[in-house]
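One protein chain is absent from this view; the other protein chains keep their places.
Naming follows writing order (A, B and C), and every chain is counted from residue 1.
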Amino acid sequence: MKAIVKKIGQKGVFVKDTDFIENLGVTIRTLYTGVCGTDREIANDALPFIRAENGNELIIGHEAIGIVEDPGDSDQFKKGDLVVPMVRRPGKCQLCKIGHQDYCIDGDFVEAGIRGKNGFMREKFRDDEKFLLKVKDKEIQEIGVLTEPTKNVMKIMETFKFLSSRVPWYCGDSTFSCKNLYIYGTGSEALLISFVFSTLGFNIFLVNRHPVSDKIQSIINGIGASFLDSSSEDYENKLSRNRPDVIIDAVGSSEILRKSVEKINNNGIIILFGTSGQLMEKNEDITGYIVDKNISIAGSVDGSKENYREAIEFISSNKNRFPFKDLITGIGSPENIDKIAKKDKDEIKYIIKW
Amino acid sequence: MKAIVKKIGQKGVFVKDTDFIENLGVTIRTLYTGVCGTDREIANDALPFIRAENGNELIIGHEAIGIVEDPGDSDQFKKGDLVVPMVRRPGKCQLCKIGHQDYCIDGDFVEAGIRGKNGFMREKFRDDEKFLLKVKDKEIQEIGVLTEPTKNVMKIMETFKFLSSRVPWYCGDSTFSCKNLYIYGTGSEALLISFVFSTLGFNIFLVNRHPVSDKIQSIINGIGASFLDSSSEDYENKLSRNRPDVIIDAVGSSEILRKSVEKINNNGIIILFGTSGQLMEKNEDITGYIVDKNISIAGSVDGSKENYREAIEFISSNKNRFPFKDLITGIGSPENIDKIAKKDKDEIKYIIKW
Amino acid sequence: MKAIVKKIGQKGVFVKDTDFIENLGVTIRTLYTGVCGTDREIANDALPFIRAENGNELIIGHEAIGIVEDPGDSDQFKKGDLVVPMVRRPGKCQLCKIGHQDYCIDGDFVEAGIRGKNGFMREKFRDDEKFLLKVKDKEIQEIGVLTEPTKNVMKIMETFKFLSSRVPWYCGDSTFSCKNLYIYGTGSEALLISFVFSTLGFNIFLVNRHPVSDKIQSIINGIGASFLDSSSEDYENKLSRNRPDVIIDAVGSSEILRKSVEKINNNGIIILFGTSGQLMEKNEDITGYIVDKNISIAGSVDGSKENYREAIEFISSNKNRFPFKDLITGIGSPENIDKIAKKDKDEIKYIIKW
Partner (left out) sequence: MKAIVKKIGQKGVFVKDTDFIENLGVTIRTLYTGVCGTDREIANDALPFIRAENGNELIIGHEAIGIVEDPGDSDQFKKGDLVVPMVRRPGKCQLCKIGHQDYCIDGDFVEAGIRGKNGFMREKFRDDEKFLLKVKDKEIQEIGVLTEPTKNVMKIMETFKFLSSRVPWYCGDSTFSCKNLYIYGTGSEALLISFVFSTLGFNIFLVNRHPVSDKIQSIINGIGASFLDSSSEDYENKLSRNRPDVIIDAVGSSEILRKSVEKINNNGIIILFGTSGQLMEKNEDITGYIVDKNISIAGSVDGSKENYREAIEFISSNKNRFPFKDLITGIGSPENIDKIAKKDKDEIKYIIKW
């Protein structure tokens, strides 16, 4: 059985013939696996916390959709069911016990394809039914591979709803129609954020430090949002005319955080999701802004099973409304191993068909 | 009528004989006014947003307690009532309209003694009854001058309660007895924070970059908290043994924020109140920590009338339990104008007796 | 211009030729108006709080969708836009001022077609742009008439989300898959509730005191919910095997409330929306259950502009997923005045085409 494997401490990833190590659970035939920044970091030996399940090899891959081949003892699943597996598996802390390993207190969890558990980039995998979600809508067999990145957006939404309840912060007519949402980034995660948040009625701006491809520009236009190139001359003007009320960062940069707290309106909300680790370009105090404007900031990582369920709901309900298919700019075979390490020009999301 | 006045754009502050400019409202004879960092900045020409009410002179002072001399048309107040006046006065935004000028959206407010409104460092002042709070407990005539800084703590508490409801974050027995609270700073505001938060059952640590006076050490010991000198050799060890779950910063430093996100436990809560503007010592990305640990951060400025009311309640109920009196390390006369600009060694809070 | 009119204090409703009384605003040509229980009560002289806008005649109708004929001075709307008008218009209280006339404190509001303001059962009406919502999706021109009843469901959802945050009440895997939701009623409002709440992953049961038509049974089956006839012999057994965790009442009966508090699980949530005024059949104390089980109960009336917006979003996103069209069991002309007063057998929703 083919799998894409990382030897810990060794360069690159490779295809290898493997056996199951799991004896029990539901057996799933993998349909598609998505490739994301974390996989790229693994392929490029840049993810410090990678950890094998046993021995020194890890099957990678954490974004997947598959089809039940053998339900084993499961009552919930039957052969032919479309399913999405969860990435993070609970430890023993108080929040893990109530289904919130996404808020794990002590870090004692495993993540499929990343740390301590083999992932889904293999022809088949076995899993405990409690970490599988059924996808009833067979029409989303392909775009359903976007469930995993979309569940992150659902937790971001949950975090936004929480922070927005700090004060009656909405417009005078109870809506968000007078509020500006800035999304930093224009990759697949940022675009999924723009899809989900466009259902809340914000004026949405996606921002990047360079122009975007026509395809991305067209996706952004299609949902009624605007693109802003922060390297362009008129960026500051545009920003001043439409100061952000909410900022969601899908990049991961202290520089973006610095500028965000400076530019955001009073009572502004900033949600951080990206982790690229960019430094500040200018050493400026940011605490004064946070205090004087009553700014609320929250990091959001991973998502709960409920967030996966919401993601499937969202993709299924909106499959004709948002161009999920356009996010998938490439479909390759497992053997095409170079595509994991290196992002194509104008790629949004590359997925592997098994 | 004596007042302490700042001429905008001119060095220092001075005592001047003044008249009322307010014709209506409750007339209050000032008992005490507190001197805080903002007053010091004014005296040292370091507060950029200072603004006169009319002309180019501003009566300073925003921490006060006084006694009603003439209630005017007020039904609520009578001669002899002890009262505390509010600093910030509402503008026309949605949050100002519902009593939350502390969350003012558009910045269109005035602040007594700071921007656009004469303050309380004068023998008498007149005010609208709706910006006055009655102090029923005559025993707190002197320490009641601490109401204004304590109302900030009440908003910090409100902010903490909000952020702590993000996930069931308390200990397994429903209390906070297993959680560590770090307070950065050891001045009057930090000590008031320690008094208020000690009623929640945290393990409390106050931190500064230098040793503290015996008096401050003794106040800290008295409430069962610990002092940590972050310049000492064993600081890192102590920190590692008792990693923070909640951090409240009363200093205002991006460096403290940088270290806080690095050291805080998962799901940690950081509340920023200080605004001294210190820069980062080391340019390090902080967003990764915020994301991976689901950290929540909120700025908190000023406080609502309800926060003033809670502050009076707190001081009155706890006057024998917490050493409020020990926070007042000096009482001077209005003429002692040098004391406004310069903090004494080992001073915690200096107040003026009118 | 034809309108359906109620003469206050006189029997029935009638068609009458009328003129605009509004001089300003957006002019809308009515496409459809829905008929609901309130309209029936008006037609049957059973609504005590009915009030004319001026004189003693009221144009009725509060569920409508129309098309902009003349935008007047509006920047937001242009000729040809599909729009839904709001029913309740704000008074001067604190909550009305922040767009929450649905939580009006002092009752000083008007409601189109019900109290103090002419309604939408007329060929054309004029309205202030701020009380109109744009419907971008032209495919929901007909089912868009369900926006008004669906906005009630959105407020019910908001109320549910609020009450469900009292304790970490979800299942051990963070979802609601182990929780039973009972909806009392099987009319159009109850069915809309079942559509919306089926997106949360509950086990849903709709309950009525009599069997339902095949059509209703088929709608219920279609969303994966179950119907329970509370007059049937095995009802008690079924209830005992699947005790409710959440109850939403679309009927309005103290008897249902009495039984709900008796049967619901600990920490149960009850949301009341119906107002039919049925009495208790058995005088039994209900407070003991509410206390011992920590039950939370909330009434929910009307909805905010945000709830209307969410309703349009929901109908548009789910137009192919939920059988909104099947809820409209009859379309008649304005002249067919008898249909307003009397519900047809097996009718779910009757609408008027203008």
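Convention: a residue touches a chain if its C-beta (ideal position, glycine included) is under 8 Å from a C-beta of that chain, and two chains touch if they have at least 3 such contacts.
Because the structure is predicted, anything quoted here is derived from the model rather than measured.
Enquirer: Name every shown chain in contact with the chain that has been left out of the document.
Expert: Hidden chain, whole complex, touched shown chains: A, B, C.
Enquirer: Of C:G12, C:G72 or C:P168, which sits in contact with the chain we cannot see?
Expert: Final answer for the missing-chain contact: C:P168.
Enquirer: Looking at the whole complex, which of C:L82, C:I98, C:L132 or C:L327 touches the chain that is not displayed?
Expert: C:I98
Enquirer: Where the complex has a chain not shown, which of B:N44, B:S74, B:T199 or B:S226 is the residue touching it?
Expert: Only one of B:N44, B:S74, B:T199 or B:S226 touches the chain omitted from view, namely B:T199.
Enquirer: Consider the whole complex, including the chain that is not shown, and state which of C:A190, C:I204, C:I220 or C:I297 touches that chain.
Expert: Of the candidates C:A190, C:I204, C:I220 or C:I297, C:I297 is in touch with the missing chain.
Enquirer: Can you work out which residue in A:P168, A:G201, A:P244 or A:G288 touches the chain that's missing from view?
Expert: Hidden-chain contact among the options goes to A:P168.
Enquirer: I need the residue numbers on chain B that touch the omitted chain, in ascending order.
Expert: Considering the whole complex, chain B reaches the absent chain at 97-100, 130, 168, 170-176, 199, 201, 304-307, 309, 313, 316-318, 320-321.
Enquirer: Of the residues in chain A, which ones touch the absent chain?
Expert: Within chain A, the residues touching the omitted chain are 94, 97-98, 165, 168.
Enquirer: On chain C, where is the contact patch with the chain that was removed from view?
Expert: Per the touch rule, chain C residues meeting the hidden chain are 94-95, 98, 100, 102-107, 159, 162, 166-168, 172, 249, 252-254, 256-257, 265-267, 272-275, 277-280, 283-301.
We adopt the following convention: only the chains that are shown with their structure count from here on.
Enquirer: Can you tell me which chain is nearest the middle of the complex, judged by mean CA position?
Expert: Given all protein C-alpha atoms shown, the central chain works out to be A.
Enquirer: What chain is the most remote from chain C, judged by the mean position of CA atoms in each chain?
Expert: B
Enquirer: When the centre of a chain is set as the mean of its C-alpha atoms, what distance in Å lies between chain A and chain C?
Expert: Spacing between the chain centres: roughly 36 Å.
Enquirer: Indicate the residues of chain B shared as contacts by at least two other chains.
Expert: Residues 94, 98, 168.
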